[in-house]
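For this view, one protein chain was removed and the others were kept in their places.
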Amino acid sequence: MPHLVILYTGNLDAVCDMTALCRALADVMLLQRDESAKPVFPPGGVRVLAYPAPHHAVADGGAAGAAAGLGRDYGFVYLNLRMGRGRSAAVHAGVGRALEACAKDFFAPLLAARPVGVTLQIDEGPEVFDAKNSSLHPLFANRKRED
Amino acid sequence: MPHLVILYTGNLDAVCDMTALCRALADVMLLQRDESAKPVFPPGGVRVLAYPAPHHAVADGGAAGAAAGLGRDYGFVYLNLRMGRGRSAAVHAGVGRALEACAKDFFAPLLAARPVGVTLQIDEGPEVFDAKNSSLHPLFANRKRED
Partner (left out) sequence: MPHLVILYTGNLDAVCDMTALCRALADVMLLQRDESAKPVFPPGGVRVLAYPAPHHAVADGGAAGAAAGLGRDYGFVYLNLRMGRGRSAAVHAGVGRALEACAKDFFAPLLAARPVGVTLQIDEGPEVFDAKNSSLHPLFANRKRED
């Protein structure tokens, strides 16, 4: 049940291809392996959703950026992966570092050019009820049997 | 303070009436009763919000769906109910099953027709601060007194 939700200031839509970022992060998730070299995430369970915020306020609203000649138009991106309980700390760290590397690479030009913050956090689901219905998972179960 | 937030791939807006789903789930919440036959949720505290994601990536991006003749356009719906602490495990399970049945019924045609995943989870609020201001609750308090 992993899913990665990206919340960001909507001003970044003009300068970033967020659909491409979603795909790049999903591909990173598909590649993750645990200590036994098994996939950390089932293919049918990899989902990345990104939401531009139409309203936002960041830091001091622009004064420090303007004073530094970097502009008032700050950006912020928050990436939050929620995964099921029970993975090891090593898996959390491995997945986190891989996703961070992907995000860092994607946002490098932006981070260099203007004031922007990129935060990635992983949570283990604390859910007290969990139900799944999927016509996605069978696609990959079938494919495995055909391989 | 229950509220149910639905995050989903925006491609589903073309094939689902998500406002109708919000109403159906709110009605299910209003009907829930605990072990003492009391409402689990106060009427004025039932809120369902649904957000289509304009950017998303799911599973392998479509290859397995296309190979299976089901199309590349995967969908994903994540329903997350956050409720106050202190309800019993039986209440969690009862509420979860009722909401799942509603969502499963709503998405049944979609689940049958194309690759889509529907996940429902309930969290108990871990908040360290909680404040409410409402002109909604009094509506129902008054109504009760009139009944």
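For reference, chains read A and B in written order, and residue numbers begin at 1 within each chain.
The rule we apply is simple: contacts are C-beta pairs under 8 Å (C-beta built on N, C-alpha and C of every residue); 3 or more make two chains touch, one makes a residue touch a chain.
Because the structure is predicted, anything quoted here is derived from the model rather than measured.
Screening A:V15, A:L31 or A:A93 for touch with the missing chain picks out A:A93.
Interface with the hidden chain, as seen from chain B, comprises residues 1, 3, 5-6, 18-19, 21-23, 25-26, 30, 43-52, 125-137, 139-140, 142-143. Although one chain is not shown, part of chain A still touches it, namely residues 7-9, 51, 53-61, 64-65, 67-68, 70, 74, 76, 78, 89, 92-93, 95-97, 100, 103-104, 107, 111-112, 114-124, 126.
By definition in this document, only the chains that are shown with their structure count from here on.
Averaged Cα coordinates give chain A a centre that lies 22 Å from the centre of chain B.
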